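Complex shown without one protein chain; remaining protein chains in place.
Order of writing sets the labels: A, B and C. Residues in every chain begin at 1.
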Amino acid sequence: WKEPLIYEINGKNRQGYYIPEENINISIDIPEKIRRKNKPELPELSELEVVRHFIRLSQMSFGVDVGMMPLGSCTMKYNPKVEELATEITENIHPLQDQNTAQGILEMIFEMQEWLAEITGMTECSIQVPAGAAGELTGVLMMEKYHREKHRNRDTMLVADTAHGTNPASASMAGFKVIYIKSNEEGLVDIDILKEIVNDKIAGFMLTNPNTLGLFEENVLEISKIIHSVDSLLYYDGANLNGILGIARPGDMGFDIVHVNLHKTFAVPHGGGGPGAGAICAKGELAKYLPYPIVKKENNKYVFTVPEKSIGKIATFYGNIGNVVRAYTYILGLGPQGISEIGKMSTLATNYLISKLKSEKGLSLLAPNRPRKHEVVFSAKPLAEKGVTALDIAKALLDRGFYAPTIYFPTTVEEALMIEPTETEPKETLDKFIEALKEILKESENNPKDIQDTPKYTTVKRLDQVKANHPSSITPSYRVKRLREQGKINILK
Amino acid sequence: WKEPLIYEINGKNRQGYYIPEENINISIDIPEKIRRKNKPELPELSELEVVRHFIRLSQMSFGVDVGMMPLGSCTMKYNPKVEELATEITENIHPLQDQNTAQGILEMIFEMQEWLAEITGMTECSIQVPAGAAGELTGVLMMEKYHREKHRNRDTMLVADTAHGTNPASASMAGFKVIYIKSNEEGLVDIDILKEIVNDKIAGFMLTNPNTLGLFEENVLEISKIIHSVDSLLYYDGANLNGILGIARPGDMGFDIVHVNLHKTFAVPHGGGGPGAGAICAKGELAKYLPYPIVKKENNKYVFTVPEKSIGKIATFYGNIGNVVRAYTYILGLGPQGISEIGKMSTLATNYLISKLKSEKGLSLLAPNRPRKHEVVFSAKPLAEKGVTALDIAKALLDRGFYAPTIYFPTTVEEALMIEPTETEPKETLDKFIEALKEILKESENNPKDIQDTPKYTTVKRLDQVKANHPSSITPSYRVKRLREQGKINILK
Amino acid sequence: MEYHPWLPNLKYINEMLKEIGVNSIDDLFKDVPEEIKLHRLLNVGYGKPLSEYEIYLRLQELKSKNTSFKIPPFLGGGVCPHYVPEVVKFVISRSEFYTSYTPYQPEINQGLLQALFEYQSLIADLFEMEVVNSSLYDWGSALAEAVLMSYRINGKKKIIVPRSINPNHKKVLETWTSGREIKIQEVNYDKNGEINIEELEKIVDDEVSAIYIQQPNYYGVFETNIEEITDIARKKNIITIMGVNPLSLGLIKPPGEYDVDIAIGDGQELGLPLNYGGPYVGIMATKWNYKLIRQMPGRIVGLTQDTDGNPGYTLILQTREQFARREKATSNITTNEALMAIANAVYLSLLGKNGIENLAKEIYKRSHYAKNLMEKYDLGKIKFYGDFFEEFLFSFNKNYNEIHERLLSKGIHGGLPIDNNNALFCITEVHTKSMIDNLINEIKEEVY
Partner (left out) sequence: MEYHPWLPNLKYINEMLKEIGVNSIDDLFKDVPEEIKLHRLLNVGYGKPLSEYEIYLRLQELKSKNTSFKIPPFLGGGVCPHYVPEVVKFVISRSEFYTSYTPYQPEINQGLLQALFEYQSLIADLFEMEVVNSSLYDWGSALAEAVLMSYRINGKKKIIVPRSINPNHKKVLETWTSGREIKIQEVNYDKNGEINIEELEKIVDDEVSAIYIQQPNYYGVFETNIEEITDIARKKNIITIMGVNPLSLGLIKPPGEYDVDIAIGDGQELGLPLNYGGPYVGIMATKWNYKLIRQMPGRIVGLTQDTDGNPGYTLILQTREQFARREKATSNITTNEALMAIANAVYLSLLGKNGIENLAKEIYKRSHYAKNLMEKYDLGKIKFYGDFFEEFLFSFNKNYNEIHERLLSKGIHGGLPIDNNNALFCITEVHTKSMIDNLINEIKEEVY
């Protein structure tokens, strides 16, 4: 099954969309100097051709609705279809409308702010951040301004060595230097190292709990004490919230700022990489630094307000409201009872997987007796010695109807396979995934070549990454291909 | 790619849909005598499982949005996506609502009645018939009542030997005997035979024009004269209207009653076999026999009315209104200009196909110099002598990404391949289809076994029709499979 | 026309004509007599092609001409307002399903065929009958087809139907069978609203082809003496046809348990919107009997194997159908309601064995709550003594038309007026307790 590029379907004077025309007698008087001379090189297609093309492309894609996606730290849970009703209340509302004409949306935002504050144990939330990384940037900017206003010179951010790459990247975008805190042999933050490193240059510590190994940082209260002892701040990376939702709250663990990924924990669909939706929540004084606007209720009306010491705006308007309302319906559908089950059920699924896989000799597991939360990281190092890598295992899973786990992350684990089953996969599917993985491990022992040659049943086989990235062949657009064939562009330099 | 039966995905106490519950203290007091004792054997699934199951099933299906479907007499044209907006006006309206509360729908029905009368050249239309065959039944019942009220004993219906099977079946349902009129060597109604047969027992003649060979019955005015000379009636089977839409109207050809298939000519999607939508239109006195209700405009209000001599009701309510409104948007989108192009462009496509295929020696064509309209019927008889049948060609097309033409119909053509390209297929797609067919014909000459073994790339290979229909193995439901395995049912007799 | 999104070849006309070897499109219509050629544009639509946005505006205009109620109408009469889960809409919006055709080529349409097989199977288990077709148009035409089927089997022309039959179904039955001159005779109901068995016994004779039972009947009342009716039928070799509200089968005995020959109904209550009367889906099931199955109208999907021995699905018993048997076919039906059948399958899969019972219970409770409240407030009393499901006929102490008008003016569509004082109310899961209270308060205001 192959589908040509849309440029290759090009026809004559076709247009897939009929432009309405009013009988208005006005000439186009744009100055010659700035008028476009050549029409853009867009293909010309009828409606049917556009539909067929994209439907075929969709059939060459894989989402949660097609099969299990055990991508660690991505929380690829099922996205209930009722969410599709939600966008009706936001779809055609312009962000600059008079506030009084969008009271329904503001009420929804207000409720979400309240609920997310309850969920995280924080004082106040803003749903302006369009994604998790944007939440982190917001968080570190809040920390930066907080310290700056207190005239403290805090130029360094602490990050766990198992942290998501976004943590150091965000810290860096805000101008911080980054110091990594090594984990101990159990996969947890090494308290002794932390104590040693902490000093009055440290702006804060960005931590995810459960961490990316799926382990709960059981010393979190001590960590909090150490960090706060030098007036430093503790930041909660919400990517892994799913593992403890309903069990414990970041606020109660001592965190000052928390971001939440609504597209992970609250089932907003991932859209092939986005759009997501996020929230940034803070406690006590930090709440004054949240980005504006925040919705408050005043005289029975909902209004946008600006927190006293707000760092400013993170998104052009108010965040991905069209997705926030999806998360809203998700929370409505589960209610207090259902939301409070998520941490339990996702943790149950992970530990069930572990119990079925931990004795496989192709895999090894750090601290095998510690329960994991939402995810688990196996190492395929024992197999790598036989020539089968984590990458090979990932590709072999594709051939068996599953998406692959996250691989080679966290980097502290060699040949890492990071598996997050989520609470929405039926036990029967978990069993099938376990079977597939066991089969691959067995095959890797007996017939490594067969696994190295996967995937066989996908649209294409393994792709040439060198060609993809080499300055002489890199092709980031059809335009580059065309110009290169016409000899009009050179090697990229 | 295989998907288990939904019964095989069954889980424990799962429910994919949460039932709202009100706090009402009422006990269920249904008499014991009629209470269900065992819960029905329905599977128990979570929402995710239901979604995945049916999405996978959809991926194992083929529609116009996926590729060309040159099914003769089915007019599988593209269904514009704007039609999906249409159902919003009908979706939640109850058919028994006070008429005054559904004026928007009645206005739409009224306009459709008018437009279809204009299109067919008839006096009046009813959109009550849910499909073409229901339209035919309506038409013959109108003819029956018309003659009965005139105290004529008309017990016989004439039908062309190339007619759709629904024509004789409908006539028979209304109690008529059927006489077939043989076609002449040009594929047209044989006027001489017709003259001979026509007498005062004949209720009417059911004709499709262009006929199923795609040929326009050029003697239609003479046919009309002959039929009407004995006070018999001429019925127009609208299945093939697409070929002359905008060129000529059944009313102007002398037809008394016409049915229209909105799911063919007016792009209502076929839904895997239905729902369709139809209309039945009549001229002069016959209009008084139309099924009720018909919408009229009275004092600036739309009201349901009953035609004077109405045959009664054909559908429980008013027809498939939820689909009529799709056809309505289709007509709006094309306007007078676009609708008037359809006959031309569909005929152009057919004759283009013919010009590219008629010299293929594997195929033969009756009256090769007559232009076809919306469709063409080739005979693959020359190939059949080499062992490759029309069925084989059909299956070989499936392997090349096309749906198959209608085959073995009309029965007057041996090894018939009935191809209807429609006006919505781009020329490039027609070219690809022509290429595929040529390749198959060539392969049939050189390597017939390869074609006989198709399809190879579909979900399953050719199916055992004997096993499917044999009384000892016939399995029309999972219940039968289960009961048979439990030894609880016998051979069907 | 210069271009249109749905007509891709407008700029290819000359090129294609050249290939064909003619000079103009007119040459392709030279066999159409000049005197019947139209030579003008068809006067349809709004004078020019409308863009999508203009179509949208027109649809919005029409929509605004429909009254928008603040509460779903309390209307039944065989089809009732229900909540349609998003999953159902989602599945039947899949292109591969809704733009496909009757699966004549099974190898490339296994998904569609399996979905239809699952529809048949789920209905079979809900009805406890073995064979289900997929599908007929609606309840009324399914009844007509069942009666014509009975006639084909025993050649007799008399049909007995209850006086409590849905009148719209009866009208369709009359029309469809008018050509065959089938005689339709009514049997009265008793004070419970149920079929009067004694009267039935009296009118049954050797001319009777079939007896029709509707469960629950038009007034929502349960027939409790179905065994007695089937006994009477069996003695005279009369075919029994039972019409059922499929949702009620979460609580009450399925037709299979009564050993009726043919069961029919409408799938509207299993996940279809009201659609102002259609599309719905006519259900038809029979028991495991070749005599019946051979005469069954419509498509049937069956399980078989492919040449590799893998399970596969295909249309079966096609020799019954019009394209093969022409005037000897079991019906003329071709286009059916397949997509709606798939919607039913999705809905039943979502509910499962517990869900359908729970939903039926909730509806039972709410409709009884409404009736109890109406009686409690002395608005009148229920017309029949028999227990009911979802719908009930209420006799008001006052002219109902006035009540009805008042409700309309308050943005509420009340029950269906049957005569001066009687109205048929339908209460389902879409009517919350507070909506029911609201309805009854408004009626109270008018009655007092």
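Operating definition for what follows: contacts are C-beta pairs under 8 Å (C-beta built on N, C-alpha and C of every residue); 3 or more make two chains touch, one makes a residue touch a chain.
Not measured: the values here are computed from a predicted model.
For the chain that does not appear, the touching partners among the shown chains are A, B, C.
Considering A:L334, A:L366 or A:A436, the position touching the chain not shown turns out to be A:L334 (whole complex).
Seen from chain C, the chain kept out of the figure touches residues 3, 5, 51-53, 56-57, 83, 85-86, 90, 93, 95, 350, 354, 429-430, 432. Although one chain is not displayed, chain B still touches it through residues 11-20, 46-49, 51, 55, 80-82, 84-85.
Rule of thumb we're sticking to: only the chains that are shown with their structure count from here on.
In terms of their C-alpha centroids, the spacing between chain A and chain C amounts to 46 Å.
Rounded to whole angstrom units, the spacing between the C-alpha centres of chain A and chain B is 48. Looking at chain A, residues 11, 14, 18, 46-49, 51, 55, 80-81 sit in touch with two or more other chains.
Chain C has residues 4-8, 10, 12, 49-50, 52, 54, 85, 87, 90, 95 in contact with two or more other chains.
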